Every structure is written in structure tokens, then in C-alpha cells.
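Right, one structure below, let's go through it.
Note that one protein chain of the assembly has been removed; the remaining protein chains are unaltered in position.
Here is chain A:
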Amino acid sequence: MSDSAGGVRGRDFTGYRIAGAIAALIFLFLLAWQVVLLFAADSTVRPEVAIRAAGDSPGMHSGMIAAETLAARTRLLDERFRTGPSPEAEVPALAEGRANLDSESMTDGSAYTRAWSVPTEDEAAMMHQPDRIEGISSLPYSNAALFERPFGRDWRIGMSDIITHMGALAILGMAFLLSAVLALRGRVPIRQGKSGRRVHRFGFVERGTHWMTALSFLGLSFTGIAIAYGETLFVPLGERAMGTLGWWSTWGHVLFAPTFFLGLIVMAVMWTAKNLPSKLDIQWIAKGGGFFSDSGDHPPARKFNAGQKMVFWSAILGGLIMVATGVTLMFPYYWLDLAGMSWAMLIHAAIAVLLIAVFLAHIYIGSVGMHGAIDAMWSGKVDRNWAEEHHSLWLREVDPKKERTP
């Protein structure tokens, strides 16, 4: 039982452990950066462009002229007995509409936003309680009858403050945990070493479906991340570059969806029966799948252990939610109104970041995390000793005659 007994140990994979340690440091740094952003970043919208009178002296003065020009023009909207529609009356010079106002970028606009958000007493007295208001409209547009939906402001908080930040924490946190596990624990070894004799585990259709779905998922993830996190990740490259990248991403996101959906359906048909929960799963979970010890004393499992079942159900249930909400968003107003589509978008984004975090773990354990695991989905044939350690009951089912190799 002790780790010092003979056989391959996880900590012997020195190269992997060094790489894991480096990755863990990088992810820890990114995670810390994300936590700092979470608390320090001010998401208040500030003006970035100033309207100025062109050709005049730069700075505040030309800004005042622009403001006075617009104010003079505003005065014309007062009651007619004051402003008059009369052609004889003299038009104030600034209000003639012959000004030349220009715009220039400005740096610190936060004072404007602060000043704007405080109403005067008179203004406060004439305001309405914010409320959803919808009436009728004679204009030919599907959303024309809507006057006001304060929920938009809540949607913004849900999207850019909660889901985006929590998603980044989930994804980076998972990446950090996995690389830390690789650094400290090493790979999950095949305790007895490879036997050289192999057992057939996944057929061609199973592997083909898996990789089609996997590639679609990766495509959807990368394009989705480009859309959701583009402002942080890519805008430093230039806004035009981000615009182009984002444009391709919105198109690509839709293109990857059909193969993803097809893969989900085929996987559900092939594997649901073998992924129904059983009593063995409780035992497996109680022992943590034997993941953290090199003892080789893995809990018994049939073709799929409890961990794999959880991955399967995340893919099927999570994937179906993604497809349902995604298709809804592809056809605006087809069966949901704006309120419904807003919720669909929030659910789509929240489930997406969770699925990315879950499947990071799946990708890790199927590749560097466990020695020999990749063979199952690559060649379809796994080593007998690997099968004996991880899926002992399955091995007996498919290969009843042969005794366990010593």
C-alpha cells in the first residue's frame, strides 16, 4: 500500500512536474491579476471623446464654445411665444446652425460620469420609478412597442460584472489547480508499467464522434472566449484587429455548432446506458478515484467510472443547454421576446464558462494527467495493466478468460 513499494510512481515524471510547476506559476499570476481586476477595476463608463469648436484654441475654451452653441440651439425649443416661429425675429448668432464642431479624444472622463449621475432637486421631482413599460406602436419593427426595460442595467451587471469575472476565475482557477497537481503529484502512473498487451476499448465510431465533438467544442470555446473576453485579451492589439477577429469569431461560433450538436446526439445514443449512476460510483467518489495516491489501489469500475460519468453528463446536459440557448439566440424573436433572449444569453454565457473549466480537467486527465489514458481515444486500444488498474470490472467483462497479469 505504501508509495515506497516497487512500481512506477507519479513523482518520477520529473519533466512533466517541472512543466507543471512553471504552468502553475503562470496561472497563479494570471489568477492574482484577475482577482485584482475583480476588486480594483472600475467598470463605470466614462466619456472618451470631447466635442469641441473646431479651429479654435484647444482645451476647455473650445469645449465651452461647443456647449454654448448647443445651448443656444436648445433655447429655440422653448415655447413659441418666446422663441417664435417668426421669420422676422432675429436668430441668436450661435443658434444658426453654422457652427463647426469637431471631436477629439480625451483622457479622464470619470468626473463627467459622476456629475451626470446626480440629479438636481427639480429633476428628481419629475422622475418616474423605473419600470418595464410596453405599449403599441405603428412602426414595422418587432421591438418597436417597447418603451423601457430597466432590466437591461441588471443584465449588464450579470454579464460584465458577475459572469465574466466568475468565469475567468473558474477557468484560471481550474488551470492553476491542474498544473499544481501535476507539479506536486506528477502523472497518475501505470503502477505495474506497460504490459505491452493491449485491449480494445473504443471503436472507430466512438473515437470519431469524440474527436468531432471535441474539435467543435474547442472551436466554440476559442471563438466564444474571443467574443466574451476580447476586450481584455485582444483590444491591446488594436481595436481594428479585435473587430476583425471578433467578426470571424461570431461567424465561426455558428459554424462549429452543428457538428457539436451532432456529436452530442451520437454520444448520448452510444454511451447513456453505460453512464447511468450505480452503487460503485459512491465507492469510487469516496476514494477520490484513487487519483491522489500511487498505491495502485484504484476503486473498481466498469467501462466508465464515476469521474467519467460526471464528464459525460456535463457534456450531454451542459451541451444541450448550450445548443438550446444558442439556437434561440441565432433566431431573434423566433420564439422568445427580448426579455427571454436576455436570459438565454446569460444562461449561455454562464454554462459556457463552467463547461470550459470542467473540460479543462477532462483534457488534462486524458492527456498529461494520466499515463496511458490518451491511447483509449487515440488508437482505441489500452494497455492491459492500465485497464486492470482503472477499469478492473470492465476488463473482466471484455476479457473474462485471461487471469490478471502478475
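Note that contacts are C-beta pairs under 8 Å (C-beta built on N, C-alpha and C of every residue); 3 or more make two chains touch, one makes a residue touch a chain; residues count from 1.
As a working rule, contacts and distances are computed from a predicted model.
A.B. asks: Select, from "Xanthine dehydrogenase family protein subunit M", "4Fe-4S ferredoxin", "APC family permease" or "GDSL-like lipase/acylhydrolase family protein", the UniProt-recorded name of the complex's unshown chain.
C.D. replies: "4Fe-4S ferredoxin"
A.B. asks: Would you indicate which residue among A:67, A:269 or A:393 is in contact with the undisplayed chain?
C.D. replies: A:67
A.B. asks: May I ask which residue of A:84, A:119 or A:277 touches the chain that does not appear here?
C.D. replies: A:119
A.B. asks: Pick out which of A:7, A:47 or A:300 touches the chain that's been left out of the picture.
C.D. replies: Touches the omitted chain: A:47.
A.B. asks: Pick out the residues on chain A that sit against the missing chain.
C.D. replies: Spelled out for chain A, the touching residues are 43-51, 63, 66-67, 69-71, 73-80, 94-103, 106, 109, 112-113, 115-120, 122-130, 133-141, 143-153, 155-156, 159-160, 227-231, 235, 239-240, 242-243, 246-247, 249-251, 254, 329-332, 338, 341-342, 345.
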